[in-house]
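I'd like to ask you about the structure that follows.
Every protein chain but one is kept in place in this view of the complex.
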Amino acid sequence: MIDQILLVAAAAFVGTSLVGVYRIAAGPTMPDRVIAINVVGSNVVIVIALLAAAIGEPGALDIALVYALLNFLLSIAISKFSVERGGVL
Amino acid sequence: MVPVSAGRLLVPVSESSTLRNTVAYAVEQAFESAGESDRAASIHFVFPLSERYTYGTEPQAADEAQSLLDRVAVWAEEDLGDNADAVEIETALVGTEEYLFSPGDYADVLVRYAEAHSLDRAVFDPEFNPLGTTPLLPPLENEMRRAGLDVEDAPVQRSRRSPLLVQRGTVAQFLALFAASFGFYLVLAGSLATFELVTGAISAGIVAVVLWGVSLTTPLRPGRTVMQFLRLLLYIPYLLWEIAKANLQVAYVVLHPDLPIDPKMVEFDAAVWSPLPITTLANSITLTPGTLTVDVSKRQFMVHSLTESSREGLFGGALERAVRFVFYGRAAARIPSPRERSGEEGEET
Partner (left out) sequence: MTPTEILVLVLAAGGVFFSLVAAVGLVRMPDLYTRAHSSSKSETLGAVLALAAVAIAFGTQLSTIKAVLLLVFMFLTNPTAAHAITRASAEQGIEPWTTEDDDP
């Protein structure tokens, strides 16, 4: 029962990510796209975690953790880059 | 080589191993030019002391700074010997009303002092570094040169050129970092087998050695840290409750057919100091009712707010008070809210 709940939730998160994809495509400015990518990235992390619980694969949680790190770094790196043009942190 | 009016020196001081020789050099320079200049030679020793130290939390810092200045004045008079009349010695604490954070802040304060006392030359102790681990001197000197002052390093022998990493770290910091990394590694590994213990110890050791002087910039004070942590535990449920409220509000606004928003940028000065509390407050503001921290420079927060009521909540200062409670204890929580401080609804931009 719990597995089904988690699977349905994962599907719903994929659905909301698709809405975010619209914003990535539409823009209009780069920060808009970065925010949308950040949201989609968070959703991907959540979907991985939900699937890990649903199909009983705890190893996937490590992947989610790494993906969360990358997602955060992406936002920071892009905002740093766009302000300082190549200056890193 | 020495400009004609160079008899008026600004010498920023802080606790360092080369301070004594810097003072001797500065005195010598001032004395040499005392004869050539038409104005009286004088040396101003200044100690930049950020407001975060003078505002009650660490009262002994101001005393320490004052006693260092007194010591410097005694040294200078010693060096002058019989010629004490030729050079005038002044000492001052500067920056006590401000939150000094970046090299630019320090440069501002020093340049203002120099202008106020018509000093045109600055002599730096090569080890001058009130910020701790971050390298301060080169950018600071550049800023001051841009402001039109002559800037030079005192040519003193550095007693030791210790590697940057080992410079500030204490054993407690090293151990704390090591323990945190090791624990994290073991949680990820999920077992206590010998293999995991050994590889974990090696990785944690590498992390701790490399990031020792970077990640923990202030000395650990176990007692205080534990108190802060306990108060943080009180803060978290409060924050979660605020977040829940904030989200229902945002959900209502977003799903409302008319999209009833009235976004505005507002600015206010927060009464918190030092990086960690400021980060906490900025993140908390972002998470709670319709407000989003856009920029923080020194203590000034630039906040984007979604609705009128969210601005009301922000200037009510409940969050700010809670953050102060976490980091400084109960007494600091009684500082007035931003609205009471400014007497109006903050300035809108």
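Worth a mention:
Which chain is which? They are A and B, in the order written, and residues in each are numbered from 1.
As a convention for this text, a residue touches a chain if its C-beta (ideal position, glycine included) is under 8 Å from a C-beta of that chain, and two chains touch if they have at least 3 such contacts.
None of the values given here were measured: they were computed from a predicted structure.
The residue from B:Leu149, B:Val207, B:Leu306 or B:Val326 that touches the chain not shown here is B:Leu306. Here the missing chain is touched by one residue of B:Ala193, B:Leu233, B:Met265 or B:Ala318, and it is B:Met265.
In the full complex, subunit B makes contact with the omitted chain through residues 187-188, 190, 243-244, 246-247, 250-251, 254-255, 259, 261-265, 282-283, 286-287, 290, 292-295, 302, 304, 306. Seen across the whole complex, the unshown chain contacts subunit A at 1-2, 5-6, 8-9, 12-13, 16-17, 19-20, 22-23, 29, 31-32, 34-36, 38-39, 42-43, 45-46, 49-50, 52-54, 58, 61-62, 64-65, 68-69, 71-72, 75-76, 78-80, 82-83.
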